[in-house]
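Here the complex is missing one protein chain, while the rest keep their positions.
Letters A, B, C and D mark the chains as written, and numbering starts fresh at 1 in each.
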Amino acid sequence: MSTNTAITEPLQRAAAELLSEGKVAVVIGYGMDGDSSFSPPLFAREPQEAERLVFDDRCFGNLSVYLSKDHIRRMGKIGIVVKGCDLRAVNVLLREHVVKREDVVLIGVPCAGQGDPLLGKCSVCEQRNPQGCDIVVGDPVEQPQIDAAQRYSEAADIDAKSIEERWEFWSGQLSKCIRCYACRNVCPLCYCKRCITEKTVPQWIETSAHLRGNIAWNVARAFHLTGRCVNCGECERACPMDIPLGAINQKMAQLMDERYDFQSGLSSEDKAPFTTFNVDDPETGIL
Amino acid sequence: MIKLTIDGQQVEVEPGRTILDAAKLAGREIPTLCHHPAVPPAGACRICVVEIVAGGRPGLVPSCAYPAQDGMEIQTCSERVLQSRRMTLQLLLARSPGSEVIQEMAAEHGIKEIPFPKQTGESGDDCIMCGLCVRLCQQIVGASAICFDGRGPDRKVSTPYADRSDVCLGCGACAFVCPTGAIDPAEYCPNPIEKIPNEFNCGLDSRTPIHLPFPQAVPNKPLIDRENCIRFKTGGCGACADICPAGAINYDMTDEFVEEDVGAIIVATGYEIMDPSVYEEYGYGRYPDVVTSLEFERMVSASGPSNGELTRLSNGKPPKSIVFLQCIGSRREKNGKPYCSKICCMYTAKHTILYKHKVHDGQAFVFFMDVRAGGKNYDQFVRRVVKEKQATYLRGRVSKVYARGDKLMVRGADTLSGTQIEIAAEMVVLAPALVPSSGIRDLSQKLRVGYDEHGFLLEAHPKLRPVDTNTAGVFLAGACHSPKDIPESVAQAGAAASKALGLICHTRLSREPTIGIVDESSCNGCFECEGVCAYGAIGPRELTDKKGNLLATVAFINEGLCQGCGACAATCRSKSIEVQGYRDDQLFAAINAIHR
Amino acid sequence: MIQQASDSTDNSKWQPRIVAFLCNWCSYAGADLAGMSRFAYPAAIKIVRLPCSGRVDPMFIIKSFEQGADLVLVSGCHPGDCHYTSGNYHARRKLLAFRELMTFLGIDPRRFKISWVSAAEGAKWSSLVKEITAEVIALGPFENYSKLRAGGIAE
Amino acid sequence: MPDECSANETKTLIPLDYMASKMRIVSITDETVDTKTFRLEFCDPLKGEQFIFRAGQFGLYSVFGAGEATFCIASSPTEKGYIECSVKRTGKVTNELHQCNEGDIIGFRGPYGNWFPIDQMQGKNLLFVAGGIGLAPLNSLIRNCLDLRDQFNDISILYGARSVDDLVYKERLEAWQQMEDVQTLYTVDPGGETPQWKGEVGFVPTVLTNMKPEPDNTSVVLCGPPIMIKYVLVSLVELGFSPESAYTTLENRMKCGVGKCGRCNVGSLYVCKDGPVFRCSDLEALPKEF
Partner (left out) sequence: MNSAKVDEQTLYQAATGWLKSAVDILLGAGVEVIAPIETDPGVVELAAVNSSEAVALDYVNARLPLKRLLFPVTEVLLEYEKQSDGDVDVKSEPAASPKDVVVIGARPCDVAALEALDKVFHWDYDDVHYSGRREGTTLITFACTKPGPQCFCTSVGGSPHNSAQSDVLVFLEDDGRALLQVCSDKGAKFVDQLGDVAKPAPAGSKLPAPPEVKARFEPEKVKQWLDESFEDDFWADVSLKCLGCGACSYLCPTCHCFDIVDEANWHSGQRRRNWDCCSHPMFTKHASGHNPRPDQASRCRQRVMHKFKYFPERFGQIACVGCGRCTRACCVGQNLVSILTDIETRAKGGANCDA
């Protein structure tokens, strides 16, 4: 672990300034916590609290999840520390009217990747330098070129299996699911006031943690994120049962990319693939 | 007001008006050359002289420039006046012997010979040095592109240093006002003057920037074409405002968006004709005498570009033989429109008659696929045309039109006799396919009305609801729906109007109950539903507490617009939209019941 | 365990079960026309009528499999013909993506069919149903899911 | 109450397998537009004979396939051979229940929970205050007390609902009104009255204040929406009642009904076991999580 002082110091200054000038009610960033293996979220509400903000290579979380939380929004205008990848989620939230641009101050941090060794998603990150933030602290980092094959390599590994092998694999993985819904609750885009699992009339998704219910839940989750998921990987990180949820999300992202030339969250102006159509969309496999 | 007497007649004019203005009011005609109502007077040509008899300093004055004064007594054709004019005309005739205007004016004044030598060649031209053009260019157009150049006999109207000047706008106003037609702006204008094609006459003639859109337009008022008007191009001119007696011209008026809340919309965007130049074999665009039926219609119209005189565009002579070609692009599966344009058979029959009215000894031929005369008395009309030899009907298609000399050779097949024929025609009239108005797709997307592969708008049901669309409250009339002739269009328009009235005459709207309903307690307000709604039925609704504080913005389905397709319900992740009659729990029960 | 009435995977007794979600205006009318025109088709297919193929939520399909469907069919108007102008275009995007998701998870994509059948295509409907019924008989019972059904859940 | 059963005590445990007894719906009464009263009989006659409960206790009713839901038993323990429950349509189970017909079979387990301390009320005046569907648990107690009429002094019933249409047990209300030894006062919220309405118009706490009940030797039992209970308590205190003499019921969400699922905890209490009947004075000590 190494604290990135080139970012941490200007970050602390910027946050303290925003707070002391009353431009934001809270700055959501990362803080240091001796006990945990990563830098957890920190909510600075007073200028002096900004001193506890930090940026290092253990800032795993996607803080944009808090933008949809009522108890955070009630505080007032939010300043939020975003890595380039987190910004994609913010863009989707903006597009879906979850937050208004004027209600949030985006503090961008250039990020050369998280984790040691680098997290999988960071090694194929194409958004190392956040675009369109109100404030960017620190200097831009080098952005390697990533091609589509690298971008979706995890999904490709599973795609390479036969259909039977895939069933074998996924029924094993999904059997583990205990339906704690951690994947849902940490997802910045799973902000529904009432999750489909909580609607009981009718109960589309069985809540029992048997494979039947688990498939229904995970299919619904993946499908509700199709064309929206920004592959931040929080679901997989949160899953206490270590189910490779990211691969499913990646597969659907790959599909949207290949089929509709769409990558979620690159702009807040895009139309989600499922809210629009093209008369000439591919339709192979339709009888 | 100023009171004066002109030729013994009392008139009243406003202060500041000239004697010429007063004379007009009195109904006395005074000849003018250098005068133009929009241009400040100069009194240069002295044709307009009148005699002040009393009430001022007696003598001859130019009426166009001399202000009317109270108590004046004016004579407009006293012998003294006429003598002066004759002298002036003699001098003008000597300078510009070729000018028709001067010649006519001189003749009116009984001048046969002149005592001066007529100037010819370099020094003699039609310009009478009145300077109207110069004053116009400087003071009205504001371009100052032309001026007088040289002295004495060398004096002439020219550009500075006689160069082609970028200052010249190419507006052509100088030529327009020149009393003798002496100016050709092309001599000094760097940008050739483009005539503004008259759209209504298919560009067969030109129009001015101020024009009537078409004869009998409603309202029948002229409009300014801002793209071509000098005023809008340079900020100069404004002559029309100066001279409009009603003060009706207001340059500040702009196009504006007008929003109206309406209960129904009738789409009647009509048709356009397809461009037949895509079919090279017919030579349209290549030979001036190949015209479309619409151009022909204008050419034979009394209000058309040639005032109803039918002449060949190539040489201005009446066409002695004419060939009408049917189904240009219509009923053509490949590279065309597969549908029948429906109106061509009948208007072509009419055109043959009109042709015979214009060119009595002319010969008309019609190439047709088959004659579709399905309206009331239509077939009888076509039969009359054939029977009365107004036209020779040939069943078959034309393979090629080409020029030979000043004739157009039309080569085609007569499938009834099974022979190849070639007709030497002087004019060829094409009946191109009808297509929907350009922009219909944008409009249909705005209105959420379907359209077919050709762009014609879709009716709700071909037999049972031919006037309705699938979007409630939007109705169709005329050719936007499919090619239609006048009686059909009128009938459909009437039906559409009745449908619209039937809809809006009630105080409450009744409709199918199958519509979407939003559960506001769980709606996230992401508005993905709005994106999939084909009817624009979904919009935002703000939920507030009792104090008016905004709690949430949620989706709201306009029950008047919703058609109940359920795309929104399938899109809603939180399952906050239910379609009445196809609710989730109903479908769940249906799925469950299958596996009984 | 209570014996399940008809989810036996015994091939000798097994009858295929196809759940079809049809749009009201085209495919349902097409199926209707097939009936009126006396085009016979297998009774294995059970129809749920919807206003539009755009109404289909993937949960319908999952639920059908959970309840014992061996094959699910969604059928709507041909592209451009949607009564609601664009419902089938949206359905096309979503359902094809859903099929990819199924495939990725190892659920046989041959178990989920999409078709366009217009109100005039009674004959197409009849041959389509014959075709997919033959296919599902060849595929056999959908064991991946039938093993997950109530009473036989692997936990 | 908390000391009633402590985990440290060795006592005979009742085996619990969550089995639901089958009951047949014998009659259905529409109370309001979204409330129905079901009269149920055990399919197994023996169970019916053995079944005893006390007023205030609840059961878990289930529609097979939809799930279980908790309702108080609305009939009186003195009425044998059947039980009644009144159900407002709010969720999945209640929806399904409302779609049931007479003769259908549903599941039941219970009775669970504590009960109104009817023994301690003997010889006292009784004041029942109910709002809306809150009359259901009181109905059981009122019917019980009326069946044992001579054990109590004056009995007064104050019942209010949002509108005339929202009044439940209309026939029974009528019957109570006819009784000479019961004082009844029925009210609807302002705006909820109809031209035919002959009762009071006003909110329950206001009507209660005007009613001026005698606090001495009176037990009060309250049931209704939380907001009503809150203000009725204020009125009662103003009238000289002590919170110790008032009882009410809590309706926290429950799944097991027997203190295991952890859903109905309010502090260290379990509404399903330590309740649903609480003394109003005891509620004040609880965390406000009900």
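Assume a contact is a pair of C-beta atoms (placed from the backbone, for glycine too) under 8 Å apart; a residue touches a chain by one contact, two chains touch by 3 or more.
All values derive from a computational prediction rather than experimental measurement.
When the full complex is taken into account, the listed residue touching the unshown chain is D:256, out of D:83, D:256 or D:277.
The omitted chain makes contact with just one of the residues A:50, A:65, A:189 or A:219: A:65. Here the missing chain is touched by one residue of D:66, D:155, D:207 or D:246, and it is D:66.
Which of D:50, D:178, D:196 or D:268 touches the hidden chain is settled by the complete complex: it is D:268. Considering the complete assembly, subunit A touches the hidden chain via residues 33, 35-36, 38-43, 60-61, 65-66, 69-72, 178-182, 184-186, 198, 203, 206-210, 213, 234, 237-238, 240-242. Take subunit D: the residues that touch the chain left off the picture are 2, 5, 7-8, 11, 13-20, 22, 62-69, 90-91, 94, 103-105, 107, 226, 251-253, 255-256, 258-263, 265-268, 273, 287, 289-290. Mapped onto subunit B, the interface with the missing chain covers residues 521, 592-593, 595-596.
Criterion: only the chains that are shown with their structure count from here on.
Here the CA centre of subunit A is 48 Å from the CA centre of subunit D.
Separation between the centroids of subunit A and subunit B, computed from CA atoms only, is 58 Å.
Residue positions of subunit D touching 2 or more other chains: none. Among the residues of subunit C, those in touch with two or more other chains are 57, 63, 80, 86, 90, 94.
Contact residues of subunit A toward subunit B in the complex are 96-98, 191-196, 199, 201-202, 204, 224, 271-272, 274-276. Across the complex, subunit A is touched by residues 91-92, 95 of subunit D. Subunit A makes touch with subunit D in their complex at residues 200-201, 203.
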